[in-house]
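Note that this complex is displayed minus one protein chain, with the remaining chains in position.
Going by the order they are written in, the chains are A and B; count residues from 1 in each one.
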Amino acid sequence: MSGSGDAVDRAGGRGSSSTAPGGLGASGPGSALGRFIGYVVRRPGLAFGLAIVIVLAVGAVLAPVLAPFPGDAGNDTNLLAALQPPGGLHPLGTDLAGRDIWSRVLFGVRISVGVSVVVIVASLFVGVPVGLFAGAVGGKLDDLLMRIVDIFLAFPSLLLALAIAATLGPSMEHAAIAIVVSWWPWYARLMRGEAAAIRGRAYVEAALLLGIPRWRVALRHILPNAIGPIIVQASLDLGGVILTFAALSFLGLGAQDPTPEWGLMVEQGRTLTSTQPWVALYPGAAIMIAALAFTLLGEGLRERLDPKGLARP
Amino acid sequence: MRRILIRRGLQSLLVALGVGLLAFVITRLLPGDAAATWAGPRATADQLARVRGQLGLDRPLPEQAFRYIADLVTGNWGTSIHTRQPVLTDVSGRFMTSLELVSIALLIAALIGIPMGVLAASWRGRPPDWIAGIASSLLASVPVFWLGLLLQLLIATQLHWLPVAGRWDRTLNDVAVAATRTHMVLVDAVLAGNGTLFVSGLSHLLMPAIVIAAYPIGLFARLTRAGLLETLGEEHVRMARATGYTERTIIWRFALRPSMGPVLSALALVFGFALGNTFLVENLFNFQGLGSYAVDSIAALDAPAIAGTTILVALAYLAANLVVDLVRPVMDPRLREAGR
Partner (left out) sequence: MTFDEPLLSIRDLVIEIRGRRLVDVAELSVDRGQIVGLVGESGAGKSLLLSSILGLLPTDATVRGNIVFDGLELRGASERLLRSVRGRRIAVVLQAARAALTPTLRAGTWIERALVLHRVPTPERRARIAHALDAVRLDPALLRRYPYQLSGGEAQRVAIALAVALRAELILADEATSALDVTVQAEVAELFRELRETEGTAVLVVSHDLALVAGLADRIDIIADGSIVERGGPSVLTDPQHRVTRELVTANPTLERVQETAP
């Protein structure tokens, strides 16, 4: 009754031996790729997400080839073909300026996913070192840094974006900056939490006693062990940034016409929803699908990389 | 523990102050002339200069900032440049409106999300579980503005089940404005004893609340499921089974409460986030809440107003976190040990 008769069978994957922190492979026979594939196949959600991400990647790269009207993603307009319903030449219809929505959606992948990746990377670049530093040194410096992080966390991100847009003028770059400023504190917090926990462990103390400089201990011992939850968080956040960026563009603070950004496209179809719903419908669906893919990816990886659930969902 | 909370409380105040300072400085750095907004388009150069002096805009920035903080602490949040009202009055009124909306949204989210999580945990591995999982992921991925547009299209325009926008029926305008005391339409309606207004207010709140609730529903479901599954593996649950309780009773009466910790923390987080990001929903549904006030303030380069808004939102977020930290040990006595 105690322990051995564990009535709850953990959904696949936990059965293998001790989870190597930060690694997807457990000990055992088979190549790393084989194990990874096995892991993915057992999780339909993760498989689906991964599949969509791959499709998105293909779409992003091959957009100029796959789009029937690549010019429509740029400056081309065709007012004679404005507001055509889906069908025939235009599988998803055309918008107010007669541009092919399918082509624009396709090119939009580059923008949405591209911006998100840049934003996340930038946020990691700022947040992880700050958090690592704070967590590794501890004490008053740690407190001070975390208070500063708290200030940024408490600052409403949308207002910040609005302010930046008001100052510098609305554009994709400015919207991206605004998002980075709001996002990096999460990584700092996450990293700091992990670093502080690991810092207290025996092997870290041992390393320090041996005279290994603190920075090296931080980089070689603390960072690799904390990387798991950060990967999960980053993946989930890719979805979140896609949504946030689209929202900013919807409000007119991000991408500007004629950029085929999905949020902007939804806004352009906003007043037409009852008569020409496709103008707003399909770009919005694209946003959802892209965000969903990364969310599923992050959640699917969570079991392996972040079993304690430190990454905020 | 009380000492820890007091210390946290003070820290939070400092953080809020920091946020306000940041907001103030940012705003003063924005290009444009706040004095021009105040004085109006037909002001002469002399008048502008005088207004600038009055507003303290001719002082060096650090001095302005210092004065602002000093005023804040004594309760003077300044006067809004674009409404000419005390910022505190403006901001607290709008805050209440947004608070009402967000509170209803979170209530809906909890009432749907938590049972959904319980369902997923009870039927672990079987259809209800992965349907709930798919739903959670979908809800976490849907763009708020798109969802809002869709719902407006389907529910309001096509089905006429709920009104498209606004806070109350236009015919009740005079009544509503007259009844305004707390700026929360439901509370005001109750205070005024006006049932029609209450119903109208509620029906106008539902759609925007649902839109805001979408993401938290998925979040709460996921957290509840995870927490519950973990609790269900604990010894006291085995003991409860061995004592003869049904699985159902065990889940709802013994396992649920100890699992709610992460959900409460998430609640505070979502609360703060929603309050700070209401503009999107307000824009779609024509609500005069904090978000639209903030946007108007930014357009007018109204530094005190912007700073005031930001501080209040930050305070609310920090307060929510403190409350959750207070409530969690009440819900789970294991957290009550000294120095938790």
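Heads up, the rule we're going with is that a contact is a pair of C-beta atoms (placed from the backbone, for glycine too) under 8 Å apart; a residue touches a chain by one contact, two chains touch by 3 or more.
The model shown is predicted, which means the values in this text are computed figures rather than measured ones.
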Touching the absent chain when the full complex is considered, from B:Leu61, B:Leu107 or B:Met239: B:Met239
Absent chain, residues of chain B that touch it: 234-236, 238-246, 249, 254, 257-258, 331-334, 336-337
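Going forward, only the chains that are shown with their structure count from here on.
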Where chain A and chain B are represented by their mean Cα positions, the distance between them in whole Å: 24
Chain B-facing residues of chain A, complex: 1-2, 6-8, 11, 44-45, 147-148, 150-151, 154-159, 162-163, 166-167, 239, 243, 246-247, 250-251, 263, 266-267, 270, 273-274, 277, 280-281, 284-285, 287-289, 291-292, 295-296, 299, 309, 312-313
Residues of chain B touching chain A in the complex: 11, 14-16, 18-19, 22-23, 26-27, 29-31, 124-125, 130, 133-134, 137-138, 140-146, 149-150, 152-153, 157, 219, 222-223, 226, 229, 232-233, 235, 238, 242, 262, 266, 269, 272, 275-277, 279-280, 283, 291, 294-295, 298-299, 301, 306, 309-310, 313-314, 317-318
